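In what follows, a structure is listed as structure tokens, so that the remarks can point back to it.
For this view, one protein chain was removed and the others were kept in their places.
Lettered A, B and C in written order, each chain numbered from 1.
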Amino acid sequence: MTTLLLTGFEPFGDHFVNPSEMIAKELNGQEFSKIQVIGKTIPLRFNEIKREITELIDKYEPEIIINMGQASRSAISIEKVAINLANTNKIVYNCGSKPEEEILEPSGPTAYFSSLPIKILVEYLNEYQIPSYISYSAGTFGCNQIMYHSLNHISMKKKPPSCIVGFIHLPLLPEQVLNSPHSPSMDYNMMKTSILLVISKLGEVALTG
Amino acid sequence: MTTLLLTGFEPFGDHFVNPSEMIAKELNGQEFSKIQVIGKTIPLRFNEIKREITELIDKYEPEIIINMGQASRSAISIEKVAINLANTNKIVYNCGSKPEEEILEPSGPTAYFSSLPIKILVEYLNEYQIPSYISYSAGTFGCNQIMYHSLNHISMKKKPPSCIVGFIHLPLLPEQVLNSPHSPSMDYNMMKTSILLVISKLGEVALTG
Amino acid sequence: MTTLLLTGFEPFGDHFVNPSEMIAKELNGQEFSKIQVIGKTIPLRFNEIKREITELIDKYEPEIIINMGQASRSAISIEKVAINLANTNKIVYNCGSKPEEEILEPSGPTAYFSSLPIKILVEYLNEYQIPSYISYSAGTFGCNQIMYHSLNHISMKKKPPSCIVGFIHLPLLPEQVLNSPHSPSMDYNMMKTSILLVISKLGEVALTG
Partner (left out) sequence: MTTLLLTGFEPFGDHFVNPSEMIAKELNGQEFSKIQVIGKTIPLRFNEIKREITELIDKYEPEIIINMGQASRSAISIEKVAINLANTNKIVYNCGSKPEEEILEPSGPTAYFSSLPIKILVEYLNEYQIPSYISYSAGTFGCNQIMYHSLNHISMKKKPPSCIVGFIHLPLLPEQVLNSPHSPSMDYNMMKTSILLVISKLGEVALTG
């Protein structure tokens, strides 16, 4: 049995929900052929994200880590790179923190590439008629932060286990854009299906590799 | 029994489907309490749109006309105004026509306002968590054209029946933006639900008025 | 000598300047071969716009009226149509008015087309390498309002003089987007050159027609 750690974030800013949390909760505990999903919500607090994610990794020792978050984008976007930096512009962490050009890990490298087979996953989602693309910036907020900490933590393990790590940005839900109807959104079921398809494809690709 | 004429357009440009046609076909023949839906597909041919829509109006004598079309927008947009003009820019009618600043009805007025209770409908969709807004330009292509001809034809009837007329723009479907994933889209079921909610609200508002 | 009435609006919302006012002031009193420019600033007050513009028209009896305003757009956009409606969404008039789907002229027609030779002007600006396009919606705020009142006032004159009337939307200035650097803007000199080119072309086209 393969363990997949699937994280979402709690709501932030003006939002009352966060689809990444909804999916993490809904899929928590489910098994898909060879994959067991551990779904967890991460608080969007600047000084807690590292501890939360590294403790989860140490506790569950997953073979796959998928961190999820939300962004005002029109499609499922799978992130290629996490950078060693936090910078808030107009958004604020839920703890009130507003880091400015702050390094996440003083001794860490400038960036990590995701170890997910991103191109394969994007093509797979497109086959199933779900708009999707590779993104080369996960921003400089919580989403980039958790992705960086996940990749850094795995890379620092003495015997690095065969663990693949990545981040997926979900669009906003339709109910989150009622006051800004010119912003794009995506149906919840399509988001959830996307994550199920990613899990299914990873079961095939990663585990037989 | 109230008759509602619901039109959609055939696909155009690079598209193989048009959600407005899909919904018109799916709802054709259905009855909703007091409302009987006549769903029809209109060819996107510059010289045929007027004849097609006026013949349908004369044949079915509907109390409600909702013309639908698609646009690359992020939400259901209900059009306020139809102008007496066709102008193609980069899109071409399916017949190959490319009208340039062409008047639709030489003896018609410059514009008509929709007679749908637009604000009520937009608020109603928002209550049901569907992103929606009032649009003040239906463009200068087939969508504006059919809306203008519908309103003009009703206005010219000697004994104008109590007919309310309007146009609703649907977003693109997710499968229509796979090659342009930065474009917004909307799930088919949410679009269909929007039209059902509009029909339901019109049953309440328009028929008891 | 031909008289051209050129209006701009005072600043509104968060803005301290309005390029339309700046250009109206700068060109006021200037003569270009056969054209004398009367440049005026219009207060952005819902209940004063009609009176202000009609009094100016009656006082100066211009052969050409160009109303200008600003919009968050990337190019000079020349408006085709003014509709008989005011509706404020998130912006508020400087007097505090927030009309909702309010008719501007109870006895006026639904809309007027501009009588400027729009297509010729857009092509002329493009020749001079200035991004420009025809717009089919002037919105539902002060810009649409002054355009509607100008066209309506001219159309109601018993002996309609040979007066051509239109509206030009200017982009924001670079200094207006410092806090929203993803918004488009345009250099002041390019905006002013645009208006000078429009005046020059109108001198040619309109006056020899």
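One rule holds for everything that comes next: a contact is a pair of C-beta atoms (placed from the backbone, for glycine too) under 8 Å apart; a residue touches a chain by one contact, two chains touch by 3 or more.
Please read all numbers here as calculations on a predicted model, not as lab measurements.
For the chain that is not shown, enumerate the shown chains it touches in the whole assembly.
In the entire complex, chains touched by the missing one are A, C.
Touching the left-out chain: which of A:Lys34, A:Lys59 or A:Lys119?
Here the residue in touch with the unshown chain is A:Lys119.
Of the listed residues C:Glu55, C:Glu100, C:Asp187 or C:Glu204, which contacts the missing chain in the full complex?
C:Asp187
Which chain C residues touch the hidden chain?
Touch set of chain C with respect to the missing chain: 73-75, 77, 126, 129-133, 174-175, 177-178, 181-187, 189-190.
For review purposes, identify every residue of chain A that touches the missing chain, sorted by number.
Within chain A, the residues touching the omitted chain are 80-81, 83, 85, 87, 100-101, 109-113, 119, 134, 136-137, 139-140.
Methods note: only the chains that are shown with their structure count from here on.
Please decide if copies chain B and chain C contact each other with the same set of residue positions, more than half shared, or with different positions, and reply same or different.
same
Compute the rotation angle for the C-alpha superposition of chain A onto chain C, expressed as a multiple of 5 degrees.
Rotation angle, to the nearest 5: 180 degrees.
How many angstrom lie between the centres of chain A and chain B, each centre taken as the mean Cα position?
A distance of 39 Å separates the two centres.
How many angstrom lie between the CA centroids of chain B and chain C, rounded to a whole number?
31
Name the residues of chain C that each touch 2 or more other chains.
In chain C, no residue touches two or more other chains.
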